[in-house]
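Okay, so here's the structure we're looking at.
A single protein chain has been omitted from the complex, and every remaining protein chain is retained in its original position.
Residue numbering begins at 1 within each chain, and the chains themselves are lettered A, B and C in the order written.
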Amino acid sequence: MPKINRYVDIDTLERESKKDYIDRHSPFIHVQNSVKKGEKLAVTVKVGNEYSHPDDFDHYIANISLYNNETLVSRADFVAGTLGGQGAKGQLEVTFHIVPTAAKLTLVAHSYCTKHGLWESDPAIVDVIE
Amino acid sequence: MPKINRYVDIDTLERESKKDYIDRHSPFIHVQNSVKKGEKLAVTVKVGNEYSHPDDFDHYIANISLYNNETLVSRADFVAGTLGGQGAKGQLEVTFHIVPTAAKLTLVAHSYCTKHGLWESDPAIVDVIE
Amino acid sequence: MPKINRYVDIDTLERESKKDYIDRHSPFIHVQNSVKKGEKLAVTVKVGNEYSHPDDFDHYIANISLYNNETLVSRADFVAGTLGGQGAKGQLEVTFHIVPTAAKLTLVAHSYCTKHGLWESDPAIVDVIE
Partner (left out) sequence: MPKINRYVDIDTLERESKKDYIDRHSPFIHVQNSVKKGEKLAVTVKVGNEYSHPDDFDHYIANISLYNNETLVSRADFVAGTLGGQGAKGQLEVTFHIVPTAAKLTLVAHSYCTKHGLWESDPAIVDVIE
């Protein structure tokens, strides 16, 4: 409390409205699965995969946080209107560029909807190669 | 993942180091239990009750978020050095002043330690009286 | 660009609408003028002194930053609805509690209105006494 909603594979769901509700709120991490040590890694977090979220003043995705295990890496805050404004829908997206210092990253993203709270992505593993 | 650590009554714990670890990371909400509708309510969140947390560059409390049920009310970000700096210890504290619009608030705070991740307070209930 | 609007003593202004516009957007720092070294100092930043700002979804005060000289001390983010919601007006307010490490603080606050941009307070000086 607040609940952290976790992504559920929407192919396992029957109701269309439920698929939409879960997909449009869930952050998805898009990243390559390995990077050379010392090089910059682009980590894109996009909210929604097959569905889109409203961008209304009273209902929008307000922030995305990126964690590596228990540690916050970066956080981005957004305003209503980032995806076309009142009446528009879209998939909020931010790309963080990081130089990993550990041998392996276990990335997890959180997104926050001003009406439906906190949502957590599936983890993404990145190997850091010497 | 990241884990949300939840406060445990430290009187139920035996080990002193464990009491210290849990207490110094947990946010505590200090608030009166009712407020008149339309009036400002001071909500203080303090991290640590009987114990104190380091304020070092590589180990400090970096933010506090205040939720009402699933909804973010306010969030404050801090820097190392807020509580006396390198070598000092203290209880990070912020006071939000809000005018409740619901009949009842169920407040929960999160705090974030740069080494030991996310921590959640016990909920605090506030009745909003007409 | 973006412009940083600075507070102007409203007693020097003639037009009522201009007094209101400047006062309701400006952050005011409320703090004692000295503190003993090692003790916690409460720094309240309130937006508006004689006038109040709307708290509408498309027009509200979204954040307050507190600087000591060039250095960020704390920043708080708010949502529409903190001061009573759509149609209501109020003075946004947050209290930071800090243990100063310097001999003298020169505090300045910034506030941000989602329609009228960045505003800067007059500085507040605090002597830190050994």
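Operating definition for what follows: a residue touches a chain if its C-beta (ideal position, glycine included) is under 8 Å from a C-beta of that chain, and two chains touch if they have at least 3 such contacts.
None of these values were measured; they are calculated from a predicted model.
Engineer: So which of B:Asn5, B:Ser74, B:Thr101 or B:Thr114 would be touching the chain we can't see?
Structural biologist: Only one of B:Asn5, B:Ser74, B:Thr101 or B:Thr114 touches the chain omitted from view, namely B:Thr114.
Engineer: Which of these, C:Phe28, C:Phe78, C:Phe96 or C:Tyr112, touches the one chain of the complex that we don't see?
Structural biologist: Checking the options C:Phe28, C:Phe78, C:Phe96 or C:Tyr112, the one contacting the hidden chain is C:Tyr112.
Engineer: Which subunit A residues touch the hidden chain?
Structural biologist: So the residues of subunit A touching the unseen chain are 38, 40, 42, 44, 71-79, 81-85, 88, 90, 92-99, 101.
Engineer: In the full complex, which residues of subunit C touch the absent chain?
Structural biologist: Subunit C touches the chain not shown through residues 1-4, 62, 67, 69-72, 106, 108, 112, 114-118, 120, 123.
Engineer: Considering the whole complex rather than only what is displayed, give the residues of subunit B touching the chain that is not shown.
Structural biologist: The list for subunit B reads 57-58, 62, 77, 79-80, 114.
Note that only the chains that are shown with their structure count from here on.
Engineer: Nearest whole angstrom, what separates the Cα centre of subunit A from the Cα centre of subunit C?
Structural biologist: The answer is 32 Å.
Engineer: What are the residues of subunit A that contact at least two other chains?
Structural biologist: 62, 114
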